[in-house]
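So the structure is just underneath, and the comments pick up after that.
The complex is shown incomplete by one protein chain, all other protein chains being positioned as in the whole.
Then we have chain A:
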Amino acid sequence: LTRSLVPSAPAALRALPPPVAVGVLHTTRPLHTTQQSLAPLPPLPEKGGEVRHGLIPEEFFQFLYPKTGVTGPYMLGTGLLLYFLSKEIYVINHETVAAACILTVIIYGIKKFGADVAAFADKLNEEKMAAAVAMKNEAIQTLQTAIEEEKKEQWRVEGRSFLFDAKRNNIAMLLETNYRERLLMVYNEVKKRLDYQVAMQNLRRQKEQEHMIQWVEKNVVQSITPQQQKESIAKCILDLKALSKSAHAAV
């Protein structure tokens, strides 16, 4: 197909690769330049031609009416029939009886079932139309729903600023919280360092105190001579005795 189309095309078109060339050729082909003869078709008439006795069109009766009146065509028919019968152009034989029977059956069938069959045919057409109309309505409904949805979305867009403010506040709070936390952390760290120094000083003082007390005690104990020890012990005993006497007296 490309080989048949492309050689007749201009050189610029031929320069393109064949698939693209064919596509370009198709899109640049003029479309719908003439009124299509197929559409729109004239609508079908609502009813068929008027027929009398199921066979003879009404136009025949109208045609004979000016000259012969209402009974004209019937006279013509009867006369023709009698002519054929009397001149034996139509011979009455067994086929006549058979014809009478089959015509009876046919006419009975048409009279009994004709209307039903016509209604059935109409129903088939109606169903076809109804299906197409239903599809069309459904498509319209879908599109209208889509329009409603779109309008709602547009309304929602108006509230966008509130959403952004809320988000902005949220973020600011998060940042604030984070800052405060870090501040706290710094404070705690500094306090820990200072506490350490204080504890060190306290410990040093405590140790110095303890050491001094120990040294004083050691020196005092060393300075106590044995003589002094005996004297102090005797004094203590005398004091205790005196105390006990006073205690006995008190009791």
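One rule holds for everything that comes next: a contact is a pair of C-beta atoms (placed from the backbone, for glycine too) under 8 Å apart; a residue touches a chain by one contact, two chains touch by 3 or more; residues count from 1.
As a working rule, contacts and distances are computed from a predicted model.
You can't see one chain of this complex, but its UniProt record names it "ATP synthase subunit a", from the set "Transmembrane channel-like protein", "Protein MTO1 homolog, mitochondrial isoform X5", "NADH-ubiquinone oxidoreductase chain 2" or "ATP synthase subunit a". Between the chain not shown and the residues A:67, A:94 or A:160, the one that touches is A:94. Among A:128, A:151, A:180 or A:207, only A:128 touches the chain left out of the display. Across A:20, A:51, A:118 or A:185, the residue that sits in touch with the chain not pictured is A:118.
Only one residue in the set A:20, A:105, A:163 or A:224 touches the chain that does not appear here, and it is A:105. Although one chain is not displayed, chain A still touches it through residues 38, 41, 44, 48, 91-99, 101-102, 104-105, 117-118, 120-122, 124-125, 128-129.
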